[in-house]
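The other protein chains are all here in position, but one chain of the complex has been omitted.
After this line comes subunit A, so read on.
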Amino acid sequence: MFDEYTFEELKAILIMQSFGGLSLLCIYVLMGLGLYVVFGQMKVINMAHAEFLVIGSYTMCLASKFVIEVMPEFINYYLWVAIPLAFVVAFIVGWIIEWILISRLYHRPLDTLLATWGLSLIMQQCFRTFIGAREMSATLPEWLMGSWAPTDIIDIPINGLVILATTIILTVGLVFFTNKTRWGLRMRSTSQNRQMSQALGINTKVTDRFTFALACGISGIGGAFLTTVVSTSPTAGTTYIVDSFLVLVLGGLGSLFGLVISGGFLALLSSILEFFMSGSVAKVWLYLIIFVVLAKFTKGLFSSNIRS
């Protein structure tokens, strides 16, 4: 099938495909990161996870709307305020929800599943009622939407580069935070042995609340970046949640390394499959392969030992 193309063209496509796969990996990681923190550290399955992504997206959309109406000259820079804002908004909502709902359900994992699913429906309806049923898009600065063209045929999307950088910063930051800071230490000790941590004077309630809110905040940032790729609607979360769980489960529930590797595995697979077949058929094969992999490695590619 490649006879009619020159070597240069094929090389360019290979480079762009590789970069596309890398971007996809980043999107998978951004989607799964918050879910990983909540499950990995707290063993709570948060079905409303995707709605926190959507909160981040909406923050971005509304911020861009505000900037355009009030101070259009800042359109090129507002990103640097909107992204921390997405974190803060999602963090605060997460904090409140942990306090009202999740904290009461720690010993009832199945009830958490049901309660967070209900929460996701409530949040979707809130978006619809208070923000509107229509799809929204953030107006992004011109520099972010273009492409960088090192040669005539190669185009590297700039938003892909930005997403790549963000993913690296977030992931490394998270590793640093959990391993090198006091809060991280409290998070880890609470997740390993709650009673012992309490005996040592760690306020596990506040730690839980903080961990949950942090996970939501990270999802908020992820959601803010998703606006560069897709649009936002009240039910946008329903499409994210499947991918989020897929990457988490495949990575072995609660291992950050596994999350990145499974994100890479999924990205590689779908990039290759979609290149050689039509989209829908590729999707069928993708799920079939995942099914076989999970049948073989029942605990995911990298299972963790936390709270086994």
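Everything below uses one rule, namely that a residue touches a chain if its C-beta (ideal position, glycine included) is under 8 Å from a C-beta of that chain, and two chains touch if they have at least 3 such contacts; residues count from 1.
The rule is simple: contacts and distances are computed from a predicted model.
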| item | value |
| --- | --- |
| Missing subunit (named according to UniProt) among the choices "Cytochrome c oxidase subunit 3", "Urea ABC transporter substrate-binding protein", "Heme exporter protein D" or "Formate dehydrogenase (NADP) alpha subunit" | "Urea ABC transporter substrate-binding protein" |
| Touching the absent chain when the full complex is considered, from A:R104, A:R134 or A:K299 | A:R134 |
| Of A:L62, A:L101, A:I153 or A:L294, the residue in touch with the unshown chain | A:I153 |
| Residues of subunit A in contact with the chain not shown | 5, 9, 13, 16-17, 20-21, 23-24, 27, 128, 133-137, 139, 142, 145-147, 149, 153, 155, 157-160, 228-231, 233, 235-236, 239, 270-271, 274-275, 278-280, 283 |
